[in-house]
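With one protein chain withheld, the remaining protein chains of the complex are depicted in position.
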Amino acid sequence: MFPIKTGMLGVAGLMLAFALSAFNVEPAQAQSNVAQRHRVVIQVSDGDPAKWNLALNNAKNLQADLGAANVDIEIVAYGPGIGMLKLDSAVAPRIDEATRAGVKIVACENTMNGQKLARADMLDGIGYVGAGVVELMSRQQQGWAYLRP
Amino acid sequence: MFPIKTGMLGVAGLMLAFALSAFNVEPAQAQSNVAQRHRVVIQVSDGDPAKWNLALNNAKNLQADLGAANVDIEIVAYGPGIGMLKLDSAVAPRIDEATRAGVKIVACENTMNGQKLARADMLDGIGYVGAGVVELMSRQQQGWAYLRP
Partner (left out) sequence: MFPIKTGMLGVAGLMLAFALSAFNVEPAQAQSNVAQRHRVVIQVSDGDPAKWNLALNNAKNLQADLGAANVDIEIVAYGPGIGMLKLDSAVAPRIDEATRAGVKIVACENTMNGQKLARADMLDGIGYVGAGVVELMSRQQQGWAYLRP
């Protein structure tokens, strides 16, 4: 009977492996707080440099407290917040500093189109998304935390 | 040995099907961004028409980018934001346009009671929730993304 049992184990094992991979079950530790990768999307939608500085402070504090390598941070600027990322931004040096430190900063192209802004009008080092609101929604649906300074 | 193997496959398969259905494991595609239904609750709690317009712009952009049929959008007005939904609202025509476009817009009855507002004081086409904050919390717990313009 043993050769049969072993064969059955192999078959059942393959089926389990297939079922679990097909159904995308994540290991327990991936769901616990300790082992979970920290990911946070920060919204900037106010045309207020004080808010821009607060958002950049938040990103800096997250990196300082968790270690820059342990947290994914994305700042999404849209609507009146788009001014944060224009060439004449009051926080231009801090944008450069943040992107160099690994913070992803993206501008909303919907907003840019509405304000007749081209990429040549924007700061270096930033990224672009079609719609800031879609990005903010999608990131949350991917499990990112949301922060609106 | 083959008849036995086939029998084992059937038994193990049934057990797997039972176990996975009992434990409500969702297929991988239901958790990916592409196949997941887009749902977002938008908070309006400022007494500021500029914020009301921004919230309505956000809803419009979400529908434009994702297709109105592919995204559930609910705007929750409460506290100082309740003015957005009063008969004399500065954005009254846009509220009508948004609800016709399939955006759900609800007023907080707690706030209305506090401000002695009846449904007759409010715009047509909107809905009502007992407490705006409970709605915002519940939607997030149901998996909706949160947006606060």
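Read from first to last, the chains carry the letters A and B; within each, the first residue is number 1.
Keep in mind that, in the parts below, contacts are C-beta pairs under 8 Å (C-beta built on N, C-alpha and C of every residue); 3 or more make two chains touch, one makes a residue touch a chain.
Computed from a predicted structure; not experimentally measured.
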{"item": "In chain B, positions touching the absent partner", "value": "3-4, 7-8, 11-12, 15-16, 19, 22-25, 43, 45, 79-80, 110, 130-131, 133-134, 136-138, 140-142, 146, 148"}
{"item": "In chain A, positions touching the absent partner", "value": "1, 4-5, 8-9, 12-13, 16, 20, 25-28, 31, 33, 36, 38, 40, 54, 57-58, 61-62, 65-66, 143, 145-149"}
